[in-house]
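Yeah, one chain of the complex is gone here, protein chain that is, but the others are all in their spots.
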Amino acid sequence: MERVARFTGIVARIGLWISGIGLVVMTAMIAAQVFFRYVLNNSLIWTEPGSIIVMGWFILLGAAVGIREGYHLSFEVLLYLLPDKVKLVLYSVSDLVVTAFGAGMVVYGWQLAAKTASVKLPSLGISGAWNFMPIIFGGALIVLFSLERLARRAAGLPTSRFGDAAEH
Amino acid sequence: ATACETTLRSSDTHPDGYPTVIAVQEMGKLLEERTDGRLCIEVFPSAQLGEEKDTIEQTQFGVIDMLRVSMGPFNNIIEETQVVSLPYIFRSVDHMHKVMDGPIGDEILEAFSDHDLVGLAFYDGGSRSFYNSEKPITSMEDLAGMKFRVMQSDIFVDMVSALGANATPLPYGEVYSSIQTGVIDGAENNWPSYESSGHFEVAKYYTLDEHLIVPEVLVMSKSTWDGLSAEDQEIVRQAAKDSVPMMRELWAEREKESEAKVIEAGAEVVTDIDKTPFIEAMKPVYEKHVTSDTLKDLVERIQATE
């Protein structure tokens, strides 16, 4: 388990860094868009669709890492009233449905990518399948991190709770 | 509509009461009569179920049954649809009607079937012209260096560049304030959109160059279509065709209303322009986009249609 946790920790770190780089790239793209249009009077046409795709990556990878680090919004009022054993079962139910949803992102994201693969995106000239890559990769990471949570709990290790201030 | 056996869900980005929405609702009434209540249509207006690109995918996957949509978003999916998005391809609305009502239109409708869709009918989308906040545009020289918002489409971007202006893609919702503050000088659209978006309040010079006369299309999901009996398929196709004349009437009325309203509000319409240099400037756009034999053939036949 320790080794698995070290591995997923590295994956999460990489995911978070890609997201961070995505945010910086987005900033550069939109700043360039304003600069070219206003200063050079020569509007860039690829920055808008391009930055939207970058945003998709940064949201879905960042959100997947949030599963591991526990920084999602949640609502845990009822849980305070329940005994610890019941709580652990409910946490596992929750992690299971999140796993299922992550799997759905991979499977159905793939279907969407396959359907749009032959479409060429306007202004970018790349395949429409690129639109759905963040869903597929984000989904895969959500499955990985949710399974890790289940495994950790089964092994009696703590998992970060949503709504807590996450420890980074 | 609750008494229906099967209710077909149809999406539209326009609001309730728009000619396209009414036309599909009317088609639904025809269907209900002709199938003794086996089939009817419920229209979801105002992009409730998603924007055009999204609802195209939903129709392909059979999530929704029908869709009224413009041809632009199909340009990168179905090659044949590109031909109607070529600037100045149609000389007039009448010319467009003749082409789309004839064998060429049928051919384009047929092309949808390779993409899990069934093309049912073409509706009117009016003709699009340039409007701006700066000056009345009467020649190509006037356009030079001006920034115009266009939809994200390679053909439209190339068209604006070929006219010597600056194509600036922007989200539709930001166009009004962007013209107002001067981020862009103008945009291009048909009379009803020019009016309903309020753009005439901030861009009062409308130059009737009619660079695009793009029909819209009514499609059905292939999986819904395959679930219908051959008899019902025929009824659906006929009802769609029968909704077209009424749609065109509603559209013409709506155009007139919008035109009157914006002129009343002080819009200045430039009608006496010589379009010849505009059309000539489109040569490189055609050279770049009309490359396949299919498209070349379609362009030739459309230009030959009287």
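Letters are used for the chains, namely A and B, taken in the order the chains are written, and counting of residues starts over at 1 for each.
Throughout what follows, a contact is a pair of C-beta atoms (placed from the backbone, for glycine too) under 8 Å apart; a residue touches a chain by one contact, two chains touch by 3 or more.
Here is the rule we use: contacts and distances are computed from a predicted model.
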item: Undepicted complex member, UniProt protein name, chosen from "histidine kinase", "TRAP transporter large permease protein", "Fe-S cluster assembly protein SufD" or "Integration host factor subunit beta"; value: "TRAP transporter large permease protein"
item: Among B:62, B:136 or B:164, the residue in touch with the chain that has been omitted; value: B:62
item: Hidden partner interface residues of chain B, rising order; value: 9, 44, 46-51, 54, 57-58, 61-63, 170-174, 176-178, 180-183
item: Hidden partner interface residues of chain A, rising order; value: 16-17, 19-20, 23-24, 26-27, 30-31, 33-34, 38, 48, 51-53, 55-56, 58-63, 65-67, 69, 71-79, 90-91, 93-94, 97-98, 100-101, 104-105, 108-109, 111-112, 131-132, 134-135, 161-163, 166
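To be clear about the criterion, only the chains that are shown with their structure count from here on.
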item: Centre-of-Cα separation between chain B and chain A, whole angstrom; value: 36
item: Interfacial residue positions of chain B with respect to chain A in the complex; value: 57, 60-61, 75-77, 145, 147, 152-154, 157, 166-170, 183
item: Chain B contact footprint on chain A (complex, rising order); value: 37, 41-43, 45, 48-49, 112, 115-116, 118-123, 128
